[in-house]
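First comes the structure, then the notes that go with it.
Missing here is one protein chain; the remaining ones are kept as they sit in the complex.
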Amino acid sequence: MTTGRVPIDGAAATAAFNRAMAGQQEAFGDFFLARLLGFDITYDGESCAVKFAVHDFMFNPQGTLHGGMLTTALDVSMGHLLNRLAGPGATLEFKIQFFAAVRGGFVTCRAEMLRRGRSICFLQSTARNEAGESVALATSTWSLIRPAPKPDPA
Amino acid sequence: MTTGRVPIDGAAATAAFNRAMAGQQEAFGDFFLARLLGFDITYDGESCAVKFAVHDFMFNPQGTLHGGMLTTALDVSMGHLLNRLAGPGATLEFKIQFFAAVRGGFVTCRAEMLRRGRSICFLQSTARNEAGESVALATSTWSLIRPAPKPDPA
Amino acid sequence: MTTGRVPIDGAAATAAFNRAMAGQQEAFGDFFLARLLGFDITYDGESCAVKFAVHDFMFNPQGTLHGGMLTTALDVSMGHLLNRLAGPGATLEFKIQFFAAVRGGFVTCRAEMLRRGRSICFLQSTARNEAGESVALATSTWSLIRPAPKPDPA
Partner (left out) sequence: MTTGRVPIDGAAATAAFNRAMAGQQEAFGDFFLARLLGFDITYDGESCAVKFAVHDFMFNPQGTLHGGMLTTALDVSMGHLLNRLAGPGATLEFKIQFFAAVRGGFVTCRAEMLRRGRSICFLQSTARNEAGESVALATSTWSLIRPAPKPDPA
């Protein structure tokens, strides 16, 4: 049993949790954290977008969207794009720059491939708020789980 | 009402959610996400540690601890240390390098101040698995909400 | 007196050094390192470009353009753009991703402002080889030496 005694929107948090628990799989596009955070994951040509509604259960103690949650969305957008274009990968590193705090509305993270190598890929993703302003930029480096075959020396 | 129909440990997820909802405040050391992820936040001299048990509801679609969740723990360790030593700050940027996948057990993120300036501070945090092996390293740059006063030009 | 006994193009290195020494100032747009590396620094609206010819005296021991030299060009493009748009700043941090090795020809680094704050600015710069292919991406965070005045609370 859950209650709403906390100083956050308990109904929104409970709805998110129930949505996460109601899922039937743990797969690209549909897994527990993506459902909990309400990620809407879509593809458009060579890019992947993750859109979600910001709720106060995702906040830091200072009352804004937690950097870790924004990072999760940025990471999901890049990891899903990589999986779509080149197969699953392991994140070697990422860096996020935060331009502005987010307190509500929708956030959309749009990922693009910067460079696709045989075994190493570089991606970036930009997070925008509902007004379309850029609020964060991520760049990342990935190692493909299954590198492309080396070209024939023919 | 929540159910356990998902292919994750539903009991662990439900316990985590109920713990998060049972909280009475949103403050440093005790806020929704920290309770949900089971963060045990402690201080030891000039460092801050965030320890948590890894559950499969924190996983990515590939079945390991999601980089965004590990980032959240690393970020909390740095933000809490900064708040303790110099007051609240805004994250300008962080970078995380991932050395090894985590599939269970406990993870401990230990933050240290690299350089404390009047308005800008630099921190790092290392995440270790239960065997004590380093699994990730974060470095970050912060802007203090309330910069220290400028020294008297006396 | 210098000689050409080293296994690099001694004439090119000597010409570069003489150009550097012949300068009359150490200022934005014209300073020793910029002359040594042959940087052509230009502005186009809201961007700054640094173009230079790659010589083997700029190489690493593996025979390609040294990452530190490419970083210098990227950094100069961002620092000069910042100075032009908002005044001089101190680099808090930068990150560079390297997409491809460079062995000759021209490289052009083009910087853009990502976000201009009152005291903190975020910039990026992309390096392209002569074929126009992106060979490196830099993102950076700067602190302005003279922050803009706070807006009147009026």
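Letters are used for the chains, namely A, B and C, taken in the order the chains are written, and counting of residues starts over at 1 for each.
Throughout what follows, contacts are C-beta pairs under 8 Å (C-beta built on N, C-alpha and C of every residue); 3 or more make two chains touch, one makes a residue touch a chain.
Please read all numbers here as calculations on a predicted model, not as lab measurements.
S.K.: What are the shown chains that the omitted chain is in contact with?
M.R.: Missing chain, whole complex, touching shown chains: A, B, C.
S.K.: Which residue from B:H80, B:K95, B:R110 or B:R128 sits in contact with the chain not drawn here?
M.R.: Checking each option in B:H80, B:K95, B:R110 or B:R128, the one touching the absent chain turns out to be B:K95.
S.K.: Determine and list the chain B residues touching the chain excluded from the picture.
M.R.: 95, 97, 99-100, 114-115, 122, 124, 134, 137, 139, 141
S.K.: Give me the chain C residues in contact with the hidden chain, please.
M.R.: 1-8, 10, 13-14, 17-18, 20-29, 31-33, 36, 56-63, 66-69, 71-73, 75-76, 79, 88, 90-98, 101
S.K.: Considering the entire assembly, which residues of chain A contact the chain that has been omitted?
M.R.: Against the missing chain, chain A presents residues 92-93, 95, 119-120, 141, 143.
Going forward, only the chains that are shown with their structure count from here on.
S.K.: CA centre of chain A versus CA centre of chain C: separation in Å?
M.R.: Their C-alpha centroids are separated by 32 Å.
S.K.: How big is the gap, in whole Å, between where the Cα atoms of chain B centre and where those of chain C centre?
M.R.: Their C-alpha centroids are separated by 35 Å.
S.K.: Show the residues in chain B shared as contacts by 2 or more other chains, in ascending order.
M.R.: 92-93, 95
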